[in-house]
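Here the complex is missing a single protein chain, while all its other protein chains stay put.
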Amino acid sequence: MSTLTALARALAAERGAAQRCCAVRHVHVSERPLVFIPLALAGEAGAPLAAMIGDRPQDARLLTVPEPRDRDQRFAFAAEFADIVLEHIGRYLTREETVNAREPRVRFADAPQLLLPNPAGVTFTRLLGRSTRFRRIEGPYAVPENVPLLGRWLTFFAERAEVPPSSLTLPMTQALAMHWATGQSALEDLNLGALLGWIDPPPGLTGAQAAARAEDPVRCPPAGPATDPTFDNEVLEPRLLAVRTARATGGGRAGQRAKDALADALASQLAPIWTLMWRAVELLRALPPGAHVSSRWHADKDAFTWHAGQIRDGGPPQPRRDSAVSAARRLAGLEKTQAEYAAQRAFDDPLVMAEYRMTGEAFAGTVTAAEPDRVDVTGRRKVLRPRVTVETGDAVLAAPGVVLTSPTRPSQQARVVSVAPAGDRTAVLLELRGGMGRALTPEPGSVPEPGEAVCYATFGNGFQRLPDFPAPEDTPWTHGGPPQPYVPSDDDARETWS
Amino acid sequence: MTGTEAWLARLRGRALPVRHNARTIAALAGNPGCARRAVLDAAGADKHRLAAYTGFPAPFGLSRFAITRGNAFEAQVKASGAAELLRILREHLSLPIPEASYDDLSEVGGNASPELRHARTRGLLARAVTHPAEAGTMFDHPLLTLRVGGRAAYLEPDLIAFQLGGQFRVIEVKSFPVVDGRADGDKVAAAAIQSAVYVLALRDALAEQGIPPEAVSHETILICPENFSNRPVAASLDVRKQLTVLRRQLSRLARIEDLLAQLPPGLTFDLDPDDAGVPRRRPAELAEALRQVEARYAPECLNTCEMCLFCRDEARGGTAALGREVRDDLGGVEHVATALRLARGTSVPERGSELAEAADLLRTAARLRADALGEAV
Partner (left out) sequence: MVMTSAAELAAGATEEILDGLATAERGVVVDSPPGAGKSTLVVAAASRLAGAGEPVMVIAQTNEQVDDLSSRLAADCPELRIGRLSASDYVPSPRIARHPNVTVTTSAADLAGCPVVTGTAHKWALVREASWPWAIVDEAYQMRSDLLLRVAGRFGRALFVGDPGQLDPFSVVQTDRWTGLTWDPMQSAVAVLLRHNPDVAVRRLPVSWRLPEPAAELVSEAFYPFTGFRSGSRAEQRRMTFTAASFGQNACDLSLETAARTGWALHELPARHTVRTDEGAVAACAALTARLLQRGPVIYSERAEAGAPVTADRIAVGTAHRDQAQAIRARLRAGGLAGVTVDTANSLQGREFDVVIVLHPLSGRRDATAFHLEAGRLCVLTSRHRHACIVVARAGIPELLDAHPSAEPVHLNVPVKFPDGWEANQSVMARLQPWKVRAP
């Protein structure tokens, strides 16, 4: 992604341990996150085989599907899973807080957080949500009551994972790799065991050695949802067969033994990952949070509140695909939040800001001269427009006229007046506006003083409005006209699982 | 045997050449710049075996569940004279298909030799073009060939080529799902290039009878389970780009002499088996032989090539092992140690030399990192 991260990787390779590429933590870590480790049956679309779930290291619940191809058993799994998830979510539906905005509103005081091992786990969650949220709870293909509700929540979590600033749903490999650079490639970082091997190697082992151990599926099972093929062929298949045989010959004690043996085998694949997940949570918690982490979590709480409201109000499940208007709206939202998120990370974190200093989009230096009381009399009114000169050794891409922002004075605008060489460094003359109080003399500390170390960036200023879009019923002919209204069909309910 | 073929046979040693299939042919496009892979593929060497023998077994495996699922879905699609298939082709692609006849070419009167099956396939397909009325509409298990690096590969697609309006269409049945019209991009890409292999082979078979390539459509059909059910759904794939890539790679493979000429004479990957078939060659020697052919390792190899762990081990200490982008970001410097020396300023290249600009870049990065962390790099 950039020379600085690449350099961190090179350092990690040399030192045999992962190196920090962020000075602070940029994700929220809940006090009691819900850890979910799914396993899927090879060759099936999001077909659950087993899962380990819980919100505390000592409270692991193991769910298994003894006959993964049996429809009833799959829905039984979904129902049991639903109970756990909905109970966990339910805890957050009790406490509310008031938001102090121009129009005060109420939202839930905290939100649940779902942790998966990796992005494939998020995809599995999305598929499981898709396969359950359209089901009916009565009629010929009825499913247990909680199942469609589970589907809607899983879909909600999976969709939040697509929003970069959100911490509601975190694939742990992604969360860890954001903060640490290993001495291996990004592709290899997708292996949770290997990644943690670099970040937190056992005593006596280098990162590379720990990662190599983790790549051995016998020592460290894959974090799923895909299972190890050798495990499938040598352990899983015979045990599934035993369950089926016992069932066919009457069940009873033999049946129970077979199911227990299966559960043991599946637990052997899940338990090590469970340990890794909680280790990952610990490592992240140990990092100091960035200044904007809490405001982003507030946005997550808003999203959670909104979705809970949708469910309470009896709205339809999330549509299969976005309509023209909702797609465009979502893209606009993503572009806005992505830009804000990038700026926030840079403002919160000097290591992230360093990347922008590398490209010239930001520079850091020292104030060499200041006119804090300078007043501009050219306009109708007299306005306070202090000027400061900053000397920097960084590259400066900003041209005169460009408006910059400083992390330490975010409400102040600094317009570039001139950029000139000063020996082998660069001198930038800035004119400041705002963030100094109302009077014609600045409040103390609001204008940088000579000798002060400062940093200015070309991003981070201005609150961007989201553009307006037509209502869905006004979708124009260029985009296919208004979409068909959603009518729940029998097909949704009937979809047979193979 | 030509000189090149003899050379390749010597490289391969006494082992039988690995038979190509659509998947392995499609994989040729994966890393064309890797000489090691090109030589091994051209020689028909068993990369799986060689990797395992040198102590770096390929990390791939296939779960029997996946295989079973795939077979079951294919069987379902083709059941009852492919009735299900016909139905979805009619529905989803709005293709007017008359009552289809169905030809299973897997057995030819009890004798299943490849040459015979291939001959029968060629004959039937040609007749389909010249006598469209009587010809069968669907052909199950046709046997096609393609010349890959000088050897004929027999391709047995699990596909059904069917004729519509004078054009053949290749059909690929895969068991990964299409959910709400979307499927895994990498899996579709693999299916597309495999279909393209069959299109090429089919065109070759017809060309021998003087039939122009347009007789085989560049639009193939992919059949997958829909959503979470076993119901098949059809999707069209335009494989023109894949056809161009394949033709390019196959012709590249045919120019393998240029690569071979650079290899030390007498080089071989033979395992030297004794009368009982137990290899006698020392693994370290084999590894040394493999290293005589330059590889072009990138992390992407871990998903596609059996030699990946061997080459990864060799690449340790190199920036390529960290990823193509990372190497680029380090100014293209080849070794991690070099990059760090340049970053720290302990190595100062001459002005104008190849490393000078990379050094500037790395020193700046090091300065900025030290500044932000408060500790030297």
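Order of writing sets the chain letters: A and B. Residues in each chain are counted from 1.
Keep this in mind: a residue touches a chain if its C-beta (ideal position, glycine included) is under 8 Å from a C-beta of that chain, and two chains touch if they have at least 3 such contacts.
The structure presented is a predicted model; accordingly, all values stated were derived computationally and were not measured.
Peer 1: Just name the one of A:Asp59, A:Glu162, A:Asp260 or A:Asp373 that touches the chain not displayed here.
Peer 2: A:Glu162
Peer 1: Of A:Ala142, A:Leu331, A:Ala369 or A:Val383, which sits in contact with the chain we cannot see?
Peer 2: Touching the chain that is not displayed is residue A:Leu331.
Peer 1: Which candidate, B:Gly185, B:Gly210 or B:Gly266, sits in contact with the chain we can't see?
Peer 2: Spelled out, the listed residue whose C-beta touches the missing chain is B:Gly185.
Peer 1: What chain A residues would touch the chain not displayed?
Peer 2: The missing chain touches chain A at positions 162, 321-325, 327-328, 330-332, 334-335, 338-339, 359-360, 397, 467-470, 474-481.
Peer 1: On chain B, what residues meet the omitted chain?
Peer 2: Residue positions of chain B that touch the missing chain: 29-33, 178, 181-183, 185-186, 188-189, 191-192, 222, 235, 237-238, 240-241, 244-245, 252, 296, 300, 304, 324, 327-328, 331-332, 352, 354, 356-358, 361.
The criterion applied here is as follows: only the chains that are shown with their structure count from here on.
Peer 1: In their shared complex, at which residues does chain B touch chain A?
Peer 2: Residues of chain B touching chain A: 59-70, 175-177, 179-181, 225, 227-231, 299-300, 302-303, 316-317, 319, 321-323, 325-327, 329-331, 336-337, 339-340, 343, 361-362, 364-369, 371-373, 377.
Peer 1: Write out the stretch or stretches of chain A touching chain B in their complex.
Peer 2: Per the touch definition, chain A meets chain B at residues 1-11, 13-14, 20, 23, 41-47, 127, 130-131, 183-188, 208, 215, 227-230, 232-233, 236-237, 320-321, 350-351, 353-354, 357-358, 364, 393-394, 495-498.
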